[in-house]
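Below: one structure, written as structure tokens.
The complex appears here minus one protein chain, its other protein chains still in place.
Moving on, here comes chain A:
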Amino acid sequence: MTTPVVQARGIVKRYGHVTAIDHSDFELRPGEVLAVIGDNGAGKSSIVKAICGATIPDEGEILIEGKPVKFNSPIEAREMGIEIVYQNLALSPALSIADNMFTGREIRKEGWMGKYLRMLDKPAMEQFARDKLTELGLMTVQSIKQPVETLSGGQRQGVAVARAAAFATKFIIMDEPTAALGVKESRKVLELIQDVRARGIPIILISHNMPHVFEVADRIHIHRLGKRLCTIDPKDYTMSDAVAFMTGAKEPPAQDVA
């Protein structure tokens, strides 16, 4: 078997009296879309944040492509090519699309202007942003210099996904990317997910929306009460099975079904 992209064992994260992650395992395989489902407060966001350095787990080990890692910040994970699209997007509304795509990894001009005056290469950044949005079929915005706050919800999601897709080399985490979107905009995001997978980049998709999950996921990780309950193959189970496992209405299959 090929080495998993992410392998986490026995992760624990406590917030005071709340145990958000309770000795949970996690596995992401090359090239797949792994859906993570579970009730509100089950700890889905917490476990993916532990994987990308946004929170530091109290216990447990994380292997990325077989190598143990200990991230102290999301910046360190990002430097390895791990990108996350947060539930609340993490965009700066008043800044432009191009500025937002490059936040924290801006391109400086070549030569002395960049070196000594630290001048940004805005044309290069704008061109890159435009190319990436075009690639993902998102170039319906009027101008790349437009502030993000003038975009619709779906377009903002598009910018956040494009940013992740543009810089991810290992994998992308998406936390409830369709939760706030309408039907049309959700479709667009699902297409984006498939586009990204087609380029060989695996995706962790947290979602509540069973039709979406069953449409795009290769495997489903069911999270319950802070830990992985089981993983299933969406071809072998129905949506109501998945909901029954996740709410505890039905006994889960053994861990290694999928």
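By definition in this document, a residue touches a chain if its C-beta (ideal position, glycine included) is under 8 Å from a C-beta of that chain, and two chains touch if they have at least 3 such contacts; residues count from 1.
The definition used in the following text is that contacts and distances are computed from a predicted model.
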Protein name, per the UniProt record, of whichever chain is missing from view ("ABC transporter permease", "Aspartate carbamoyltransferase", "Electron transfer flavoprotein subunit alpha" or "Dihydroorotase"): "ABC transporter permease"
Of A:Ile75, A:Ala179 or A:Ala249, the one touching the omitted chain in the full complex: A:Ile75
Residue of A:Lys132, A:Lys188 or A:His221 in touch with the missing chain, whole complex considered: A:Lys188
Sole residue of A:Thr3, A:Thr103, A:Thr169 or A:Thr238 that reaches the chain not shown, by the stated touch rule: A:Thr103
Residue, one of A:Ala90, A:Leu225 or A:Val243, that touches the chain absent here: A:Ala90
Residues in chain A touching the chain absent from view: 54, 74-75, 78, 84, 86, 88-95, 99-100, 103-106, 108, 117-120, 122-123, 126-127, 130, 134, 137-145, 147, 149-152, 154-155, 158, 184-185, 188
